[in-house]
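All protein chains but one are shown at their positions in the complex.
Naming follows writing order (A and B), and every chain is counted from residue 1.
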Amino acid sequence: MKARAEALPTQEMLINMGPQHPSTHGVLRVILRTDGEVVVNARPDVGYLHRALEKIGERVTYAQYMPFTDRLDYLAAMNCNAAWAWTVEKLAGIEVPERAEYIRVIVSELNRIASHLIAFGSFTADMGAFTPFLYAIRERERINDLFEDICGNRLTYNYVRIGGVSADLPDRFLEKTKEFLDYFEPKVPEYNNLISYNKIFVHRLANVAAVTPEDAVGYGLTGPNLRGSGVPFDLRKNEPYSVYPEFDFDVCVGTGERGTLGDCFDRYMVRINEMKESVRIVRQAIEQIPEGPVMAKVPRMFKPPVGEVYFRAENPRGETGIYLISDGTVNPYRLKIRAPSFVTMGIFEKITKGLMIADVVAVIGSFDIILPEIDR
Amino acid sequence: MMESLAISLVDALPVLSGVPLWTITLLVMVMVAAVVLTFALTYSGLATYVERKVAGDIQARVGPNRVGPVGILQFLADGIKLLLKEDIIPAKADRFLFVLAPYLVFIGSFAAFVVVPFGVGLIASDLNIGIYYLMAITSLVVVGVMLAGWSSNNKWALLGGMRAAAQIVSYEIPVGMALLPAVLIAGSLSLQDIVRSQGGLFGIFGWNLFHNPFTFLSFFLYYVAALAETNRTPFDIPEAESELVSGYHVEYSGIRFAFFFLAEYGDMFVVSALATACFLGGWHVPFLDAEALPALWGNLLSLGVFLGKTLSLVVLMMWIRWTLPRLRVDQLMRMAWKYLVPLTFVNLLGVSLWLLLFHGEGIPRMIASLFG
Partner (left out) sequence: MGLKDYLYDIWEAVATTAKGMRITARYGVDPRETITLQYPEERWEPSERFRGFLYNDIKTCTSCTMCVRVCPVDCISLESVRGADKKMVLASYDIDIGRCMYCGLCVEVCPPKSLKHTSGYEKASVDRGELILHFIHEDAGEIKARVAKQVAEAAAKAEAEKAKAESEKAEAEKAEDGEPDSRAAQKDAPPSAQPAAPADAAGNPEDGGAAEKKPGEEKE
């Protein structure tokens, strides 16, 4: 039978999963060559959202660049802000007050929860279950309310500054955060009951696009994508920065519980479990946060010493790295951003060979890519 | 039946006695068809509204609530909007087939309303091949969908159309097989006969659902297969919004798109009506004998009961849609051929054996006969 099918001359279809598509998480173009339903080759074509952020960095000062880091990965804006601040502080050797570091960790972890909620919501929406997306958005709106109290914006926060944070926590912020955590903790098991272990959902994701640990490391995958393949590497544990050594939390690793190790389901469950761990971290941070100033003394026209530095932070999507070269003036000489989603796209072509078209959508969703980061 | 209606009409209005009978019959047919069509279209419009409200409630938000008292005129607003849209036919599309496809889908869905038993004596045409006619006419939808997919000259539409064809054709087998137990119990293909065979025994116990364990199972098998027939989630691969950008009706705009949309909701009603008629006792009013009631009351009460049962099944379909993700196309086919088809065959065998061994009596009747 198979030999007969192969003997029939059929044409390959060239389908353009264009920049405008409901499931490509942004303006991603995938050029699909398919043999019926089975994908022969899927090549991503990026660049539709290029805004020259790295070039802009050469034109503005260090403090002025902070709002641009918001727009790098807008779903994890606090994390990107903090990454930039840590990079410049590493270069210039600025000592950040401890209270500011605790605040940075609290907002980063809250933003991690928010980002994973969107990843979870949009992924299930791509799979056809439209309801969990609305529940995820509802939770995220509560996080946005907390952020609005702290800095005034709901998406592009511009809260972290080089040397600390821009303003201290407002009244009752820690209480409200605790209320939110108490509200949110029972929601994760609810999501698991609703959709995560639903047989149809599991069937869609199990054994699809399994990435072996060797491939994951070889292609430079980081974050939940790497941990989903069973590699227990988390920058917050392996190369700790800021006050992360003070906290007790587990690294969530994929276990191949419903299929092969490293398939879409593993990556998805890693994100769900990471939300639980982030809740733990924020609870501990609220207990341990000290009093004190929130901003170090940084000169108005800040001129770091000549040199270069590379700093990497554990962002919700992976390892965001910033490589900064300074020539002693108020503007950076060159800054290069290592965006985790961009590197993840490297494995896309290899992983999608032999999948069906519906699985391509599952793969894009499980890698949790975001286009502004890819195109910068 | 039309003839009898025509004759009673002439009797009622002697002024019409001069007109030949076939004209009056034709007029009666047209009037009945108009009534059924109006009902079907109004139902479809309201079903879109109810779907959006149900979706809103499940998703922690409010559905439409601005147009009309509780947003109930939303479907009219949508209908008018679609009517006023530009009619776009892609340049390289096969024009004749492109225009024909929505009509075929519409006919396939709404022509089935003719044999739906709405109440006592309330059926547009009590064909003696009721179920057979229904299965045949709903197959027209497949042709329409395939034509839509092909003639749009769009690869996404083509994929959607081919998937839809494979899906609907495969699921027709479990649908037919799952309906056969009801036919065997009633001994007739006519829907009114099937409903009548579930009479007596205080309403609920006469239902085919409780007749024997195999019919119980076949109700659920029928319902699942029918979900797939109507392209509803979790089987909505052909029109998977998030994957195929609307699948086979991606190139349609305005009122042509509305035809597809309305046909889907019409199909939902037909399928639920069939389930009600065959398994849930149809128009039998609980604790009363509907056919013995005085003329108008009997009709209206049985109509109300029938609509109540059918519409709750329709709402159940909507509830399922907003809960479950969708199946991939090969999983869908696997489910049809490896799960539903064998189960319905086994089911049919079971029902046949039961009817042979117990001379056609169901469990409730046997229990009732113990008590005399």
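Throughout what follows, a contact is a pair of C-beta atoms (placed from the backbone, for glycine too) under 8 Å apart; a residue touches a chain by one contact, two chains touch by 3 or more.
As the structure is a computational prediction, the values presented were derived from the model and not from experiment.
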Contact partner of the left-out chain, one of B:Tyr133, B:Trp156 or B:Trp322: B:Trp322
Sole contact to the chain not displayed, among A:Arg29, A:Lys90 or A:Arg138: A:Arg138
Residue of A:Pro170, A:Gly292 or A:Gly328 touching the missing chain in the full complex: A:Pro170
Residue numbers in subunit B that touch the chain omitted from display: 54, 56-62, 65, 319-320, 322-324, 339
Those residues of subunit A which, in the complete complex, touch the missing chain: 60, 63-68, 70, 131, 138, 145, 148-153, 156, 158, 166-167, 170, 190, 193-195, 197-200, 300
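The criterion applied here is as follows: only the chains that are shown with their structure count from here on.
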Mean-CA-position distance for subunit B and subunit A (Å): 46
For the subunit A and subunit B complex, residues of the former touching the latter: 13, 15, 21-23, 37, 124-131, 134-135, 138, 194-195, 198, 200-201, 203-204, 356-359, 361
Contacting residues of subunit B [partner subunit A, same complex]: 55, 58-61, 155-156, 159, 233-234, 236-237, 240-245, 322-331
